[in-house]
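After the structure tokens below, expect a handful of questions from me.
Showing just some of the chains, left in place.
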Amino acid sequence: MKIAVIVFPGSNCDHDAYHAATDVLGESADLVWHKDADLKGADVVVLPGGFAHGDYLRTGAMARFSPIMREVQAFASRGGPVLGICNGFQVMLEAGLLPGAMLRNRDLKFLCEHVHIRVEQIDTPFTAACRRGQVLTIPIAHGEGNYFAEPDVIARLEKNRQIVFRYTTAGGEVTEAANPNGSAASIAGICNEARNVVGLMPHPERACESILGSADGLVIFQSVMQSLKSGALVGGTRQA
Amino acid sequence: MIEAPVIERHGLKPDEYDRIVSLLGREPNLTELGIFSVMWSEHCSYKSSRVHLKTLPTDGPQVLQGPGENAGAIDIGDGLAAVFKIESHNHPSFIEPYQGAATGVGGIIRDIFTMGARPIALMNSLRFGSLDEPGSRRILEGVVAGIAGYGNSIGIPTIGGEIAFEPSYAGNPLVNVFCLGTVKASDIIKGVASGAGNAVYYVGAKTGRDGIHGATMASAEFDDKSAEKRPAVQVGDPFMEKLLLEACLEVMRTDALIGIQDMGAAGLTCSTTEMGSRGGAGIEIDVSLVPQRESGMTPYETMLSESQERMLLVVKKGREQEVERVFEKWDLHAVHIGEVTADGLLRVKNRGEVVAEIPNRALTDEAPVYRRPMEMPAYLAEVQALDLDALGPVPRAEQALLALLASPAIASKRWVYRQYDHMVRTNTVNLPGLGAGVVRIKGTPRALSMSVDGNGRYCYLDPYRGAMLAVAEAARNVACTGARPLGATNCLNFGNPERPAIMWQFAKAVEGIGVACRALDVPITGGNVSLYNETDGNPIYPTPVIGVVGMLEHADRVLSRRFQAAGDAVILLGDGFGELGGSELLKVVCGLVRGAPPALDLKAERALQELLVTLAQSQLIRSAHDCSDGGIAVTLAECCFDADGTAADVAIDGVDVARDERVNVAAALFGESASRVVVSAAPGAAPKVLELAAAAGVPGRLIGRTGGDVLRIAVAGRVAVELPIHDAEDAWATALERYFARRVA
Amino acid sequence: MRARVFVTLKPSVFDPQGRTIADALHSLGYSSVEDVRQGKYFELDLATTEAAQARALASEVADKLLANPVIESYRVEVE
């Protein structure tokens, strides 16, 4: 498996995703500069966390104009698996790869801590190795992770089973208190209709080694490895 | 001819001006006067502190870079170095808490990557007035948001720190920021200019009129008139700094650089002068080439601006394009503004015309050095006297413990650190709140442990002992994680050095730091001095803050304060003497700031720390937590917190310090005797732990067991505390956020 | 010529900042401030002297970058 980690100016979890992919999972990965126009034959694309363009104006607002985003869009529309983590998720929303938008956290503060998320859907390339209802302990670190979409959009997400992760208690219960940022429907992550594009606010790459407090994020990356191996996925570039 | 009021407005004394004239052999022009004034300011010249700082121990086989560069460096094995330093941004944070703190973070990060190191950890040490004051809450909220806003954005985890509250900081908060980076030792790069003809480059944000005379401002007391002196506040641009950080680290890999320095205090002036002076060279620049944000800036303004996020580079002749290309990649435009010369002069031109010409040495080596008069402060004798028999009624131990746990100095700082990204870069193995911050070093089995500590109240009561205790505590915190302390940095926050009493505090504190660092073998590799921390003549408590860095051989054997399992043995290492002087108990419960701070036996302290490292690395103990604010009772409670409700049942010795039995119990529970650590161990390992302690000459006693959901502490055989751990944890965990409920960001 | 662009959250979107400010004002005793909505405000200096052109350009820029149509709407004023 070959992973392209996109580097925008201001990305700061690019090395973390790269480390998880290479040092922890033993896969190959490339850091791809946002001005490049080539995904270098990647099987999987990761838009990492950070503060692309400083998150000035709005989170993720300027990154969507980067040249590499045309390639990412094309890769996604060919069915290639794309994962957006935190700021990467925000970039996906701004770029229209996923529906909705982010508001500031309910209490207006940046929040960094471990939270629990429940896997709602296992027919995406990034959750294929999970159990439905599995609760993962994964850190969040964001100031604007309060997911918003109009009620009809939320209804559509529900109906199409596009809500992939929800914030819950350790026991897997959706409660107001377990929702750290006020997200609509406790949404922590969603996918597109074709299910190959997944965005989530929590940071699975920060939870890949037990020495860091949790290895629950590994299953996200193992899922995509498994999906690729089983041929369930058409790697964007392979097909091209 | 420059008039006396102009000289005074530049913060220069008449004799200092005369010295300038004699060094130049002529009268300076206004631009030159401005340059002298910032370079000779307290902030840049260390004129009051230098003679004292010279006495600090700075050597050791582990020291790769001592004071004098942008940051210090120690050897951490495998050819790697840890580069670290602490700096203050007190005055700017008082004027504008968010931006002041944010730009403080930006400044210390630049000091680290300037050395070629990639910054991997931040910490901070903060002081505010009482949280009962709305003003202090507002400042704290702004400072924390500013630290978060900058550090989170640039992607360097803030892994620890400390916060204390005393009325003396109400009009003069302290914001000290620490940063640590790692680099291959052979790749350390310095702030030197050498080789006549090499190119001088400017890169980063454009220069504006912001912060002009920031360095002189940091060297003067506040008074009612200072509002006029206040220059426009500097606004931090973490995105620009992130680009600079990545671009500079990439340029450094090209081997095209001679030297590099950030433009911090005194901006272009300080960076050109210091780089030239270190390399024994001169520098010539043309200010008309400097990218400017505002029109019509004079050479004076350009040289003195403190606009943030700017770097000065000396590039090998012929390698310019290579360097420019890297910066272009990051959308930064490096601008060639001058050359290194052989004449040792700082020569500033404006469109070819010389507007300032000063020997570098006159600005640096020839800067004034003062041995200012000192005198023991009159208040000391009075406040050191403490009669425990005259304390009056002391509340029941449980009540006192709950009050201490909810006191802002002791309460959980989670409300603060959850606003900091403390996990980015995936190295943090001890999260904030668990003791010293610990980051692993990827590619090695090791980890670095670090802690910043200081106790202004102790130093107010006895600056010498207080400073020693700060060194001991920082090193002990590092040792509690299982790491061997290797080196230290210090930030010295004091009042107006022109007052003999303040100067005495300063000298005593530096002396204490030196003695403690020698005894514990943690040389000082750098630091920062912040003087004139006074408002309307009221100085802050003398506040030396010490940052200690240590190393763990096995990152996965790191320890935290938390008990790990029920049924473990609880062991106290070190002896308690019921010392209540300067304690949190006296302050919070009795409303007294009195007495002598606890005694410190540095030999015992060192033995304790070495024992801790041995015990941790041999995996004989499962947790370790030192006794400091609030004494052993608070320590034991904290060992139980965040531990899934695992409480403990322990019995400690009584002390005999007063006639009243309740005072004796309080002293045993809440006295802050130094050099004590509570550890837990699997029952089978306890005898071995005690045996090793005895062999090391460290007093060790099995005092109880973990387990249950009630914290029970018996003193001299009688149960003094019996608290459901949930209640105690609740008081401690929610205290801070209760102060900030329903406030606007 | 200068154009001013106001970006506000759509009425259907909850505004946590505005809400917090309103709450704070109430607790400070400003009960006559019934509601607060927070938005963004941009001043654009444009290299044109024609109002119609300035307005068109500012609107284009707002559509493209300054406002996110999922949650925000905007208004342009030209001096």
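As written, the chains take the letters A, B and C, and residue 1 is the first residue of each chain.
The definition used in the following text is that contacts are C-beta pairs under 8 Å (C-beta built on N, C-alpha and C of every residue); 3 or more make two chains touch, one makes a residue touch a chain.
Note that this is a predicted model, so its numbers are computed, not measured.
*Asks:* Write out the stoichiometry of the whole complex as a formula using the chain labels shown.
*Replies:* Chain counts for the entire complex are A x1, B x1, C x2.
Here, only the chains that are shown with their structure count from here on.
*Asks:* Just the number, please: Cα centre separation of chain A and chain B in whole Å.
*Replies:* About 36 Å, centre to centre.
*Asks:* Between chain B and chain C, what is the separation of their C-alpha centroids in Å?
*Replies:* Centre-to-centre distance between chain B and chain C: 41 Å.
*Asks:* Measuring from the mean C-alpha position of chain A to the mean C-alpha position of chain C, what distance in angstrom results?
*Replies:* 30
*Asks:* Identify all positions of chain B at which a residue touches two or more other chains, and write them in rising order.
*Replies:* 744-745
*Asks:* Pull out every residue in chain C that's touching 2 or more other chains.
*Replies:* Answer for chain C, listing residues that touch two or more other chains: 17, 20.
*Asks:* Show which residues of chain A lie in contact with chain B when the two form their complex.
*Replies:* Residues 9-10, 12-13, 15-16, 19-20, 23, 33, 35, 49-51, 53-56, 108-113, 139, 141, 143, 203, 205-206, 208-209, 211-213 of chain A touch chain B in their complex.
*Asks:* Given the complex with chain C, which residues does chain A contribute to the contact?
*Replies:* Within the complex, chain A touches chain C at residues 57-58, 61-62, 93-94, 99-101, 103-108, 146, 148-150, 182.
*Asks:* Using the touch rule from the top, collect the residues of chain C that touch chain A in their complex.
*Replies:* 9, 12-17, 20, 65-66, 68, 70-71
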